[in-house]
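Scroll down for the structure; my scribbles are underneath it.
As you look at this complex, bear in mind that one protein chain is not there, while each of the others sits in place.
The letters A, B and C name the chains in turn, as written, and every chain counts its residues from 1.
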Amino acid sequence: MKVGFIGLGAMGAAMASNLVKAGHTVTVWNRSEAATAPLVSLGAKAAATADRAAQGEVLHSMLANDKAVREVILDSGLLDGMDPGTVHVNHATISVELARVLVEEHAKRNLGYVSAPVFGRPDVAAAGKLNILAAGKVSAVQKVQPLLEAMGAKIWPLGEEPERANIVKIAGNFMLVTAVESMAEASALTRAHGVSAGDFLEIMTSTLFASPVYQGYGKSIVEQRFKPAGFALPLASKDIGLALEAGTSRHVPLPFASLLRDSLLEALAQGDEDLDLASLSLVAARRANLGD
Amino acid sequence: MKVGFIGLGAMGAAMASNLVKAGHTVTVWNRSEAATAPLVSLGAKAAATADRAAQGEVLHSMLANDKAVREVILDSGLLDGMDPGTVHVNHATISVELARVLVEEHAKRNLGYVSAPVFGRPDVAAAGKLNILAAGKVSAVQKVQPLLEAMGAKIWPLGEEPERANIVKIAGNFMLVTAVESMAEASALTRAHGVSAGDFLEIMTSTLFASPVYQGYGKSIVEQRFKPAGFALPLASKDIGLALEAGTSRHVPLPFASLLRDSLLEALAQGDEDLDLASLSLVAARRANLGD
Amino acid sequence: MKVGFIGLGAMGAAMASNLVKAGHTVTVWNRSEAATAPLVSLGAKAAATADRAAQGEVLHSMLANDKAVREVILDSGLLDGMDPGTVHVNHATISVELARVLVEEHAKRNLGYVSAPVFGRPDVAAAGKLNILAAGKVSAVQKVQPLLEAMGAKIWPLGEEPERANIVKIAGNFMLVTAVESMAEASALTRAHGVSAGDFLEIMTSTLFASPVYQGYGKSIVEQRFKPAGFALPLASKDIGLALEAGTSRHVPLPFASLLRDSLLEALAQGDEDLDLASLSLVAARRANLGD
Partner (left out) sequence: MKVGFIGLGAMGAAMASNLVKAGHTVTVWNRSEAATAPLVSLGAKAAATADRAAQGEVLHSMLANDKAVREVILDSGLLDGMDPGTVHVNHATISVELARVLVEEHAKRNLGYVSAPVFGRPDVAAAGKLNILAAGKVSAVQKVQPLLEAMGAKIWPLGEEPERANIVKIAGNFMLVTAVESMAEASALTRAHGVSAGDFLEIMTSTLFASPVYQGYGKSIVEQRFKPAGFALPLASKDIGLALEAGTSRHVPLPFASLLRDSLLEALAQGDEDLDLASLSLVAARRANLGD
């Protein structure tokens, strides 16, 4: 298929490369042009403007946050230049509110819109093993199904309303951050009683919590390896903000999310902007004055 | 080996039965005598008093909480009647403080003491597949190793100081309760936005959180099946209390545990004493006025 | 002086009436016109449009929130029609971020800008006894000083940067909501132990907490009188949101504010949108299942 791909950060680049490898004709665009080179060497075409990347049958975008999506997709006039019938697959983790705006703006122009946020770090994306949430009109989802399959190990259908995929992604990331804080606090407690984080977390992540999230972040906590960040603190902070915002709009108290908000701000206040989420363990240790 | 077993609740009975099946000579005792019958039918002997059950080479005990351990083991004079060299294996989830008292009281009388709390519900115990934490003097742990192996899939050695096993158990249960609250809040959020707990949790427990704790409690939340309680609210409340107490004694703030304390009290205030921990989902839903 | 006044809710109407009574020539405007009648009967003129109300030497505005200020002041083009040198006195409780935008937009047009949020309920405003925070360029503040004095018992100068008054107002309201939650929780505790909220709060508000906030809200809690709302739950929820937003932008964790956010959402989830902030006592009581 002839597709465009906008947003070539670590995740987007890995995802786009799998579309190329699957034999699709992929036109890529990124705000800072340098990111296009590796894709071009794989066989993609680089577009000079985002508009040009949007001329295929399907447009994928993987942008950082609400602000980037608003600028690149909405405020730019990009949608106005797309052919009716084109389907836009938005992989970004954005607010439910913005998702609703996007649904409307695409509908006005007879454009298809599929919300398809993903679970998985860049290495998982590179391996084509993402878990991809997908919500949108049946016809639109069916059309892009082969593209999603080129990027993911499993596609999770979530019905016709695109924002359903967004709330699942937001709630899932909330659970993920919770899991990390849980290890941070619990291992501060064992450390204060003489049991190292390593001894403690090895047991937990081999038994009750033998799952990818706990094992991955548990390892980072034990090894105090917080760079390079797979999931940087500012992004986690943004995602907890999305959960709180989604809670506010429907009057859902989220005490854990509120608390995570404050722990993440405390981490950021120390200037740790480039550290991984796993560094929440430093916050818990500092509060108890445990040293590193 | 000739062993005694005190405390035949759902967990203790299952554990003792595996000792019998492994060919050991097991004398059992329980506060309410009725619980001994099934064990006797498997080949165990019922002791008329706890003291009699403590006449073997090894005494296991699996009691409910600090209070029960104090009454049955300490205040009763039981230890005074035990032969020097006997090893007491305490499987209960008790406070670090009481663990330290027990170490001292056993040492005074030349009794061995092994702290061996377990992870696993009654069905896991029945299958002999528990994860067993074990801490105590090397000689004592070695002596009881075959007994632990008859009850567990894996024995996790935690060094010579018995209370090390207790803090790991306490911190582990804290993580477990955190995981349940995390699902409770996150699924309240998705429900408020139109995605059922079932749709949401199926995805999460098949992907990032494909681990026993999430799958088991996730299922209970989705099916709203809170009885019979595998881990009843009052026990969870007690265990979070142990974590907070262990935090207080070493000045370790535990914001998540504090919050869980309040959520569990809120559940108990509704009169839900016999419900499973998974019913934290009802608290989260009630706060958001979502209905059941 | 010839002044305009935009925004005639309970607070704005009371404030404007004091300007009239002090002998100023006051032109008023309100989105729903009915609110102008009482002012006109006192001697004010009603303007047909907001622009007309902005033709005096000074323009006061007392609007509900960021959204209303953006619509009425910024998006409407109102500022473009004002004479250079006119001073706009903004009494609304708005975000620090919007305050900064307003500073800039006024400066561009050579308009004076004074941030002057107030402490006090409508009855205090009617009595001309408000505490008024005031920040802005010295010349602008001096010009409006007699107007502020007509409405307030005391004017608190906060320097030249208008947003300084806003952060003080936001932090102050945060303290106020905290005080109410504090009474709500503490009296739930005494009630559960057999001491009525009335007995308890009478003592506290006569001794350690003999101040207006505690006495006023304490009385509402004891009498369970939550309507009409002096400070309605949605407004309190908005104000705590402003505090959290101001905390986020500078990385200031605010655990109490986070918790208040959730308590207020819980109140709103019960459909109590028209109840006073004092009804946080209902939330605390419901959590403990105390009945009303």
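Here is the rule we use: a residue touches a chain if its C-beta (ideal position, glycine included) is under 8 Å from a C-beta of that chain, and two chains touch if they have at least 3 such contacts.
Please read these numbers as outputs of a predicted model, since none were measured by experiment.
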Contact set of chain C toward the excluded chain (per top definition) | 96, 119, 131, 133, 154, 156, 158, 161, 163-164, 167-168, 170-172, 174-176, 178-179, 181-183, 185-190, 192-195, 199-200, 203-204, 206-214, 243, 246-247, 250-257, 259, 263, 284, 287-290
Determine and list the chain A residues touching the chain excluded from the picture.
-> 255, 262, 265-266, 269-271, 287-289
Touching residues on chain B - with respect to the absent chain = 241, 244, 247-248, 251-255, 258-259, 261-263, 265-266, 268-269
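What we mean here is this: only the chains that are shown with their structure count from here on.
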Between chain A and chain C, the Cα-mean centres are separated in Å by 39
Chain B: positions in contact with at least two other chains | 255, 287-289
